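The complex appears here without one of its protein chains, the remainder shown in place.
Right after this comes chain A.
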Amino acid sequence: MKIRIKFRKSGVMKFIGHLDIMRYFQKAMRRADIDICYSEGFSPHQIMSFAAPLGVGITSDGEYLDIEVHESKSTKEAMADLNATMVEGVEITGYVKLPDNAKTAMSLVAAADYNLFFKEGYEVPFTKTEARQAILEYFITPSEVLITKQTKKSEKIMDLKQLVYDFKVEGTEEAPEFYINLCTGSSDNLKPELVLESLFGYMNIPYNANAIQIHRLDVYAKEGDKFVSLLDMGEEIA
């Protein structure tokens, strides 16, 4: 039986990297008595995969892992058992059964929502109104917004208009917060900080990565021309 689990990662847990989060969940499955399936072979491992690795320093309300189990408790019980053995900063927020022919979350990820805001103690270099005006001029009005993505091996020109589905500013006038919905998971994978950094560049304001907290809100798959939250692709178990 295929199960998709949604969890939240907050607080100091943002410093735990993806590989260690995987190890953390492998141990958590044992503690919570989840009847998870193991691979064959001399050193069997749990059938488990994560939707989209989260970088160190980023918090999230929308993390996903898929597992295969022999049998499952109800959604309510499984969530309670898992949450009873979580550390502070990791919380299970969803547990659904997927159709047997479901593809893994990892292969389906198409977009993600992010919230970016200034950390406490850092100067905010503009007001919400100024930021809103800048987004209008830089991102909304032009028909093409080209940026250069620097990778280890090469440079790649990308058009933000094609990859960023939504880019807006909210929050208060003194503490503006950005919301970005963008293409994730494919070869055109784009990081939200790159989008924000390019806006800062347009505004002629130096971008200090240390000042910005990135928070992932949710991850989506594409069904037809609609984005669907990964959790909505399964059913709760009564």
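What we mean here is this: a contact is a pair of C-beta atoms (placed from the backbone, for glycine too) under 8 Å apart; a residue touches a chain by one contact, two chains touch by 3 or more; residues count from 1.
We adopt the following convention: contacts and distances are computed from a predicted model.
Per UniProt, the protein behind the absent chain is "Radical SAM domain protein"; the candidates were "Zn-ribbon domain-containing OB-fold protein", "Cytochrome c oxidase subunit 1", "Maltodextrin-binding protein" or "Radical SAM domain protein". The chain not shown here is touched by just one of A:His70, A:Lys103 or A:Lys119, and that residue is A:Lys119. Residues 10-13, 15-17, 20, 23-24, 26-31, 38, 42-44, 46, 56-57, 85, 87-89, 119, 210 are the ones on chain A that touch the missing chain.
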